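Below are the structure tokens for one structure; questions will follow.
Right after this comes subunit A.
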Amino acid sequence: MDTTAHHGKVDERLPASAPRLTLTGISKSFPGVRALHNVSLSLYPGQVTALIGENGAGKSTLVKIMTGIYQPDSGEIGIDGQVTTLPSAHAAFGHGITAIHQETVLFDDLSVAENIFLGHAPRTRFGTIDWRTMRKNAREVLETMRAGHIDADARLKDLGIANKHLVAVARAMSIDARIVIMDEPTAALSMKEIEELFLLIEFLKSDGKAVLFISHKFDEIYRIADRYTVFRDGEMVGEGLLKDTGQNEIVRMMVGRNVDHIFPQREPKIGAPVLSVSGLSHPTEFDDIGFELRKGEILGFYGLVGAGRSEVMQAIAGITRTSRGTISLDGTSIAPKSAADSIEAGIVYVPEERGKQGVVIGLPIFQNVSLPSLARTSKSGVLRLAEEFSLARSYTERLDLRASSLSQDVGTLSGGNQQKVVIAKWLATAPKVIILDEPTKGIDIGSKAAVHGFMAELVAQGLSVIMVSSELPEILGMSDRVVVMREGRIAATYDNKGLDAETLVRTAAGIAA
Partner candidate 1 sequence: MTDTPAPRHIPDRLDKPLSSAIFSWEALLVVIAVVIFAVNSFASPYFLDPWSLSDLTFNFTEKGLIALAMALLIISGEIDLSVAAIVALASTMMGMAVQAGAGTPVLVLIGIAVGLACGAFNGLLVTRLGLPSIVVTIGTMSLFRGIAFIILGDQAYKGYPESFAFFGQGYVWWVFSFELALFLVAALIYWFVLHRTSFGRRVFAIGNNPVACQFSGVRVDRIKFILFCLTGLMSGIASVLITSRLGSTRPSIAQGYELEAITMVVLGGVSILGGAGSILGVVLAAFIMGLVTFGLGLLNVPGIVMSIFIGLLLIIVIALPIVWRRLREGRFA
Partner candidate 2 sequence: MSFLKKLLVTAAFSAAMFVNAAYAENVKIALVVKSLGNGFFDAANKGAEEAAKELGDVDVIYTGPTKATAEAQIEVINSLIAQKVNAIAVSANDADALVPVLKKAMDRGITVISWDSGVAKEGRQLHLNPSDTGLIGETIIKLAADYLPEGGDVAILSASSTATNQNAWIEAAKKVLPEKFPKIKLVATVYGDDDSAKSTDEAKGLLKSYPNLKAIIAPTTVGVVAAAQVVTDENLIGKVNVTGLALPSEFKKFIDNGASQAVALWNPIDLGYSAIYLAHDLAVKKEEAKPGATLSIGRVGKVTLDDTNSAAMAPPFQFDKTNIEKFSKIY
């Protein structure tokens, strides 16, 4: 065992106030997988605790135990010093535990007021729902959160993602939650929205709530959290106060080794233009997009969420239709009508939403990898399994996939390994241009470094890469040039030489320098 593992396990400087929630010695196993082993966690009123760990470290399982979705195999849950159980989501709800999730889990077709009060709506004296009071209360809660601009009668699906988060927080406020779990709440938010969210968290703190904050972003953790707990491989490896602990120390706890630098050093060998796009337009999503991608180049696409970057990429990949404009690859104009056309031409798009758009859960690994390459691995439409296996093996082994066999259902893999299958799948089509949309979103530091290293390897071999990312360090650390998009148009294109974060942020937000 690593010597850093139990750093700060006992900390005498903990505040005197009693913890609101204590989890002691929690273990949970699934058939063949040990998700949690003897972990403990305490949450204190008026404090934010950051839960840190790589993907697959057991964070989501713990959240599900805290919200009554899963039952622990062993261990004890205490609330305000009382030992209790959380047999159902309803029970957790009754104890004032509420969770705000990474992908906002609310109800698109219900109104804002109803989203806030579902399950605890005010009743009339006949026991029926009192809609009038409910609306009034909803408005009040939103006001106290300085979110009065949200219409309590609007349907949730008409709101932007940031406002949906506000509604989720309002819901937490309305149930008078005493314990608020925020599971990667900032993943899909713009900088400005993140700032607003932090204000809210401060508000929750001042209101005496115990907050659990889960994030991969260290700047956020250090900004908002008071204490931390680190998980690795289902075990707790450290906890303490953030003001006493350096970032490198926490990273070491997470990965169990030193991570010296995140971005690979490389010597770009940039050649002639490979892909050129001009005047590309879509009726509602983007307008007049033009840029060039050169051989051996990593082109970063930066912008706020909703700036239209993914839509442009999906258009180039043949998934979204365009109304005007041209795309040419190696000087030949192409007009992809489907992803199949693009893949055939040599352009592949690795989508942002791994679970929805990337892997086909239910099919084994090798079938996932061969899916876009079936034309090559089959002979006049008849499958050749040997070909499929060898194709799948060559790419998954290069990416150091951890799996017991290639016939294993891809759904049984961890998130990071699923991402490897997804990348292997598109690389197996032998593309000329690879578009990566938020390639490291929601993955742990270890896998992040692996993906970045792999990107460097690809361009070194002469591939061209477009990387859509909302993370400034990633954009600045990886790109040769950066395109900034704003409101469906290209705002500027920069050479990444001495480029600073502030320029990018200003351009993306449309603030004059």
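A few points about this structure:
Convention: a residue touches a chain if its C-beta (ideal position, glycine included) is under 8 Å from a C-beta of that chain, and two chains touch if they have at least 3 such contacts; residues count from 1.
Keep in mind how these were chosen: all candidates are chains of the complex that A comes from, given by their letters.
Predicted, not measured: the structure shown is a model, and the values here were computed from it.
Interface record for this complex: partner of subunit A among candidates 1 or 2 is 1, by the touch criterion.
Here subunit A touches candidate 1 in the complex through residues 257, 260, 317, 319, 338-340, 342-344, 349, 351, 356-363, 366-367, 371-372, 374-375, 377-378, 381-383, 389, 393, 396-398, 400-408, 425, 429, 449-450, 453, going by the rule given at the top.
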